[in-house]
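A single protein chain has been omitted; all remaining protein chains appear in their positions.
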Amino acid sequence: MDEIKTAILGASGYTGAELLRLLVGHPAFRVTALTADRKAGQSMASVFPHLAPLALPDLVAIDQVDFGAIDAVFCCLPHGTTQEVIAGLPESVKICDLSADFRLADIESYAEWYGHPHRAPALQSSAVYGLTELARPAVRGARLVANPGCYPTASQLPLIPLVRAGLIEADDIIIDALSGVSGAGRAAKEANLYTEVAEGVHPYGLGGHRHLPEIEQGLSAAAGRKVQVSFTPHLMPMNRGMLATIHVRPTAGATPADLRAALAEAYRDEPFVRALGEGGVPATRHVRGSNLCLIGVFPDRAPGRAILVSAIDNLVKGASGQALQNMNLMFGLEETLGLTLSPLFP
Amino acid sequence: MDEIKTAILGASGYTGAELLRLLVGHPAFRVTALTADRKAGQSMASVFPHLAPLALPDLVAIDQVDFGAIDAVFCCLPHGTTQEVIAGLPESVKICDLSADFRLADIESYAEWYGHPHRAPALQSSAVYGLTELARPAVRGARLVANPGCYPTASQLPLIPLVRAGLIEADDIIIDALSGVSGAGRAAKEANLYTEVAEGVHPYGLGGHRHLPEIEQGLSAAAGRKVQVSFTPHLMPMNRGMLATIHVRPTAGATPADLRAALAEAYRDEPFVRALGEGGVPATRHVRGSNLCLIGVFPDRAPGRAILVSAIDNLVKGASGQALQNMNLMFGLEETLGLTLSPLFP
Amino acid sequence: MDEIKTAILGASGYTGAELLRLLVGHPAFRVTALTADRKAGQSMASVFPHLAPLALPDLVAIDQVDFGAIDAVFCCLPHGTTQEVIAGLPESVKICDLSADFRLADIESYAEWYGHPHRAPALQSSAVYGLTELARPAVRGARLVANPGCYPTASQLPLIPLVRAGLIEADDIIIDALSGVSGAGRAAKEANLYTEVAEGVHPYGLGGHRHLPEIEQGLSAAAGRKVQVSFTPHLMPMNRGMLATIHVRPTAGATPADLRAALAEAYRDEPFVRALGEGGVPATRHVRGSNLCLIGVFPDRAPGRAILVSAIDNLVKGASGQALQNMNLMFGLEETLGLTLSPLFP
Partner (left out) sequence: MDEIKTAILGASGYTGAELLRLLVGHPAFRVTALTADRKAGQSMASVFPHLAPLALPDLVAIDQVDFGAIDAVFCCLPHGTTQEVIAGLPESVKICDLSADFRLADIESYAEWYGHPHRAPALQSSAVYGLTELARPAVRGARLVANPGCYPTASQLPLIPLVRAGLIEADDIIIDALSGVSGAGRAAKEANLYTEVAEGVHPYGLGGHRHLPEIEQGLSAAAGRKVQVSFTPHLMPMNRGMLATIHVRPTAGATPADLRAALAEAYRDEPFVRALGEGGVPATRHVRGSNLCLIGVFPDRAPGRAILVSAIDNLVKGASGQALQNMNLMFGLEETLGLTLSPLFP
């Protein structure tokens, strides 16, 4: 296999480091450029000592990269800075963007939630939203994939097949989700200090988290009409992992068993998404470090309700793992390459 | 003040130890008997080294206690073993029972959820359910108080005033709750090992947790009709703390601000329950080690919905703290005695 | 008792918050001023929501405080900024300084370790080093107490009585110490993020930690000659707690039992320092939230050696608790006032 020359933009954050962990031993992608504007000139070993055993290029500024010699770009830049960078890349590179910058097809919705006009509207129209299992053909043909957010991945994988099948009411969906701290990134903020997070939990983003329009976009498309959901994220004292507990109302006649069967069918041949059998309870520790998504379906004592539970590793299926899954497809490779790691437990 | 001779039955568990922490320096209760059947003969210092600085009686078997010389009993025995023990106590002692054995007024509901007939039905009819702020007069006059469970405390304190006031629909309440591991007690179980809990989260009791009928009992009484709720507990990697995120549907015309105002009014003069102002987010770390309950009210983007959030320390307001609060009242003491500890943060 | 008007300078950090937790219900000290230069104008409830239930003055800048109306100052300012502030306070206030600024009696040693000349050398000569149990008479008469560091407290309490008694070789002392993250303060630094600390441990300060000269100062005084020790601190994934494992060489003829007996005798009547009996193992969780120091002595399989282990809560006996202990003495109060809290376990 010809090696694919690969750049990671914004490689000094957790999603960049996670990509490098997954790319070790990948037979096709070879990392030839790593960027981090403020840390340009440093080695990855100094920024991430756990990666010191790998032979990696030093960090450079983006404008030092010769993108003519690059085939694939994983873009891990902060939200809001990504659109212009990607717009400036040559047509010859394929891009998977892990930021939110190309996730919302409606650029007005983008402007509303992110507080500034979209800076690459033409590119937006060609971007493919890369929730892989539900968008595989489009991903295969894409030049630019917008990699889904962690909460949207954990929420949409269980919900979309059920909304599409008309098995649940699209207008009464309540998502309570729990995230490990790595989802907040590596920026030095008081709120993310060990002492502020350990031994406690709290909800946040109660006024409207930016992952909400992304979830509603997917569910609205599945329902064929505009859908609004209730979504409450919580910050948990753990490094990695994300759990979504989702309350739904099955449509007339549908039972929890029907929902379970529909998800089992939808993901029957999927290597990474597993609909568990009756009584199977997803736990984040059972997916840690892996690209898996576990889904369980439960009856609810409250009449007319059912409960969906999904678990992912926010840095893998919720970020870098799904990005690699998408990039494998974009280059016509086996989708699971680099992603067959078992979970790390305990 | 005459000292009140006090026994703790089942003192080798976490709620027993927590009572002892709170009773240090209490001006009225003096601990004169501690029981633990399997550890009878041991010192508390050997069972709980952190209590070694206290001068405490050694552990004895229950039948070694002269209850004629005891005024107050905190009963921390396991569910199912408590009814017979309490039935055998002399009339002269007042009892606060931390188990579930006297919480359900309907003894058939008890039998259904606990798998055996109630063993002290006559006593049950005289037991007072001690959710202190909402049952103060009855607690004052009680001989036997059934101390509420942790989840029911965190759930009912925000919900009952709103149901009573008709501000929310009693038939559409969804509770997602998160608990620290101490709620599972000190029994040596694989599922509660450090390695099985740290760095992860999962829901449990999805088939129906035993705290559910207790919550429904309180809400049904508040609503004046039988109410069923959706309740999903989760196990969190933290020692202490409990957060309930509760989804409600305000009745026609009621706004989140109305709910917030009603809770502020309901708890205006309460020393331990605080309804936070607009935007105030309860976090378990802000109540750790204290008898506080924090409550927040939030609008929901989903039409017709609002979100309540409550936080307690499951071992304090969710168990031993509320038990002491009740016992203070039962003996005509200042309700806050022994309970004015500030939270421990970080 | 007349109330003592009290200011906390630098109240927006963890030691300031911890002082407020301990001062709740203290019968003598009343907090009348709280300062935090960058957060001046904010309420303590906004800076530390867990303190919201307390009635506290808002944060002000230091120069807004009328120190003429203040009797007692707890100074929690950063190292290096404290000398000038304290030098400017009126003679009428008594001061306990929690920074390192007055801990080293030798101002040249200060300059060497802190990188700038001492800014209040005259004051330095009157400062009393407040390792309470070993300096009680001097503390009682002091106007300015330099409160010991956390590592020096955990190290010197077990070592000094043994060095004084000539029971161990002062020239062969090795200290490996483990600290919770709160010792690093509340400043937003990448190294102290949850994700950088959880699930791991590492040593730091290997080139020479600033607590080293403080430890050597105390041991040199005890030995009557200049002593150098080996000291290696480690950062642990826990909020609070400090453990020192100390390797010593008993002098000819001395046994571990002799060391244990000497420590038991030295601390026999102490309310906060407990020399454990044979086999007693100090654990940080048994002192969490309390002003206790636990000490154990163990024989070593290696010939000629013994092992001392001490445990404290770095924020209490290692900082704010010892400060209050000292201030109680400085005002002629009962030493244990405000400090009789039991440990919080689990």
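Here the chain labels run A, B and C in written order, and each chain numbers its own residues starting at 1.
Basically, a contact is a pair of C-beta atoms (placed from the backbone, for glycine too) under 8 Å apart; a residue touches a chain by one contact, two chains touch by 3 or more.
These numbers were taken from a predicted model, which means no experiment stands behind them.
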{"item": "Hidden-chain contact residue, picked from the options B:Ala146, B:Val197 or B:Ile215", "value": "B:Val197"}
{"item": "Chain not shown: contacting residue from A:Phe29, A:Phe48, A:Phe74 or A:Phe298", "value": "A:Phe48"}
{"item": "Residue among B:His79, B:Arg164, B:Arg186 or B:Arg210 touching the omitted chain", "value": "B:Arg186"}
{"item": "Residues in chain C touching the chain absent from view", "value": "173-174, 176, 178, 180, 195-196, 198-204, 206-208, 212, 228-232, 234, 236-241, 243, 245, 247, 281-286, 288, 296, 298, 300-303, 305, 307, 309, 311, 346"}
{"item": "Footprint left on chain A by the chain that the document does not show", "value": "14, 17, 20-21, 24-25, 48-54, 181-182, 198-199, 239-240, 274, 280, 283, 285-290, 292, 340-346"}
{"item": "Missing-chain contacts mapped onto chain B", "value": "14, 181-182, 186-190, 192-199, 237-239"}
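Following the convention adopted for this analysis, only the chains that are shown with their structure count from here on.
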{"item": "Distance from the mean Cα position of chain C to that of chain B, given in whole angstrom", "value": "36"}
{"item": "Junction residues of chain B, two or more chains touched", "value": "198-199, 239-240, 283, 285-286, 288, 346"}
